[in-house]
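Note that one protein chain is taken out, while the other chains of the complex remain in position.
Now for subunit A:
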Amino acid sequence: MAFDAWDGEDESAAGRFVPLYVLVNGRTSPRDSRLDLATQVVALPVDTRLLDPEYLRIVDRCGNWISVAEIGAYLQLPLTIAKVMVDVLVEQGYLGVGSPAQRKIVDRHLLDSVLAGLERL
């Protein structure tokens, strides 16, 4: 399918750069989606025969866990579009989603393991 991108109604201040509002499958950019550009997704074992090629391309990239940003980079999709399309795939059960990087307080246990991981490098 083709997706359109258009300038939506602005809530933004003059002179400020904001992302293009995008329309994918009849919806606009999900502003409060739990997807962050670092959130990782993985293909679920479901039948993908009915998927449009643009979406199939994404699912095919997700054999192993991969972030939204990596999908955007490998498939040369602008981030906002990659995010909306991934969101559609998650909602329709094609992709499983990992813990978002978005969390208010990064917990001590997680930081401890990041520190240990970096020290091992």
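Just so it is clear, a contact is a pair of C-beta atoms (placed from the backbone, for glycine too) under 8 Å apart; a residue touches a chain by one contact, two chains touch by 3 or more; residues count from 1.
Here is the rule we use: contacts and distances are computed from a predicted model.
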Quiz item: According to its UniProt entry, is the unseen chain "Tryptophan synthase beta chain", "ABC transporter permease", "ATP/GTP-binding protein" or "tRNA threonylcarbamoyladenosine biosynthesis protein TsaE"?
Solution: "ATP/GTP-binding protein"
Quiz item: Going by the touch rule given at the top, which residues of subunit A touch the chain that is not shown?
Solution: 5, 7, 10, 12-20, 36-40, 42, 65, 67, 69-70, 72-74, 76, 78-80, 82, 96-106, 108, 110-115, 117-119, 121
